[in-house]
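What follows is a single structure, written as structure tokens, with notes after it.
A single protein chain has been omitted; all remaining protein chains appear in their positions.
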Amino acid sequence: MSANTSIVMPGERVTSVEDVAKGKRIILGPGLRRVDDKVVASKAGPLRHKEPNTFWVDSYQRRYVPARGDLIIGIVKARAGDMYRVDIGSADTASISYLAFEAATKKNRPDLNPGDLLYARVLNANADIEPELVCVNSNGKHGKLGVLQDGFFFKCSLNLGRLLLRDSCPALAAIKDELPYEIAVGVNGRIWVKAHSTRETVGLANAIMTLEHAGYAEIDKICGNLGSVLQA
Amino acid sequence: MSKKAATNAAKDKLREMQCKFNPLSRSDGSVMYSQGATVVIAAVLGPIEVKTQNLSIEGSYLECNYRPKAGLPQVKERIREAAIRDVLELALLSEAYPRSKMSLQVQELEDRGSTDACALNSACLALLIGGLPLKYSFAAVHCIINEQGEFVLDPELNETLRQQASFTFAFDSVDGNLLLVQTKGAFKIAQFNDIECICRAASAQIFDFYRSNLAKYHGRSAENDSSSTDLPMET
């Protein structure tokens, strides 16, 4: 079903999913919806399947729709009461409480200013309320979350963000062989990178951006060439 | 003479369709679409933040704009916008994103006949590529009755100068229901029915075009990528 050339169109009944649904419970991801007892596509793209029971429609969407648990990069927009407003690229601006940082108390507030970059996790996401972020895990530690200092930050498609986060993605490993770097990938299609020198960071950012235009098949090939790109 | 023969033969055919996905870097989905020499660009944003006065908790607010290439939008463009919005409101699954706005902009690049239909088709492609949730896709077809009483499907601008009547139909992709009917001029109801049949047949061709192009975009071939890897990468 995941062949590149066969796609589903909005309104199309997806019988292959219905067949599976007869046997067991299934999870319908983005692009699929249930109408009565039929499964109907609402987006155009190839149908994807993940064992055991998850189905979704792949698309080159560029607009981020928040989902609980997503790791995202946001830009602090403003302070509002005991919250910060953060732009995460979704319809609503997200909010993050002063207390959602490691070791933050009423007295000891984090010092964030408009324009700061934040690597955070989506705590709450629902179509009817604005998303809420946190910068700590359940143990109260910040882990890898928090303010991103220096480095460079750019926007890419949601697809590329997800692609880089796949375990099997060869791109980051290929770059690793060439130069040491830090990277934070937000699934809202924002990437922050940092290398030793400005020149290296620029090369790194450009290398990642070239992946944007590649299909899945070409990624390996391009990754092979990344080394030569970064040498420049 | 040969040119004339060619146009005669094309009276029951759609002009050649072409499209290019995401020519614009800023929008969530954009498409440059041409049908014959008529070229339009459509771009969508959505779901995005909505102004409080347009906010609806039931579904998303839809904004449609059509921009002519010369001058400011006039009544003609407003009518066109309204037609696009009517169709889009039917097709969009707006309850998926309450308290938000979907914005669609159509920019005319070259007006050479059947612009209404082109604008609608480009809007549909832009929504598909932008990943907006739809109940179904839709296709619009324009047809006229010329002064000889012949039906001309998807006419050129010069063919429309002396028309008896013109029709624009939009069909959905699932049941083939009519989403939009626009008629102008005098005609018999039998003619209307005939033209509806012709347009319905032509809409299948447009749906095929959508599907094949989107499939191509999703499984982008190697030749397409070789051009994009030429991006300046030197530092």
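Chains: A and B, in written order; residue numbering restarts at 1 for each.
Note that in this section a residue touches a chain if its C-beta (ideal position, glycine included) is under 8 Å from a C-beta of that chain, and two chains touch if they have at least 3 such contacts.
Here is the rule we use: contacts and distances are computed from a predicted model.
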- prompt: Absent chain per UniProt: "Exosome complex component RRP45", "tRNA(adenine(34)) deaminase", "Transcription initiation factor IIA subunit 2" or "AP complex subunit beta"?
  reply: "Exosome complex component RRP45"
Field: Among A:D58, A:D92 or A:E178, the residue in touch with the chain that has been omitted
entry: A:D92
Field: Residue among A:A80, A:A103, A:I129 or A:L165 that touches the chain left out of view
entry: A:A80
Field: Residue among B:R112, B:K135 or B:R211 touching the omitted chain
entry: B:R112
Hidden-chain contact residue, picked from the options B:S103, B:N121 or B:S166: B:S103
- request: Can you list, in ascending order, the chain A residues touching the missing chain?
  value: 75, 77-78, 80, 85, 87, 89, 91-93, 113, 115-117, 148-155, 190, 192, 198-199, 201-202, 205-206
On chain B, residues whose C-beta touches the chain left out of the figure: 18-20, 23-27, 30, 32, 34, 37, 39, 41-43, 45, 48-49, 52, 65, 67, 69-72, 103, 105-107, 109-110, 112, 232-235
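Please note the rule applied: only the chains that are shown with their structure count from here on.
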- prompt: Taking each chain's centre as the mean position of its Cα atoms, how many Å separate chain A from chain B?
  reply: 31
- line: Touching chain B in the complex, chain A uses residues 3-7, 9-12, 31, 33, 42-46, 58-63, 65, 90-93, 127-128, 199-200, 202-203, 206-207, 209-210, 213-215, 217-218, 222, 225, 229, 232
- request: State the interface residues of chain B toward chain A in the complex, per the touch definition above.
  value: 22, 27-29, 45-50, 57, 91, 93, 96-101, 128-137, 172-174, 207, 210-211, 214-215, 217-222, 224-225, 228-229, 231-235
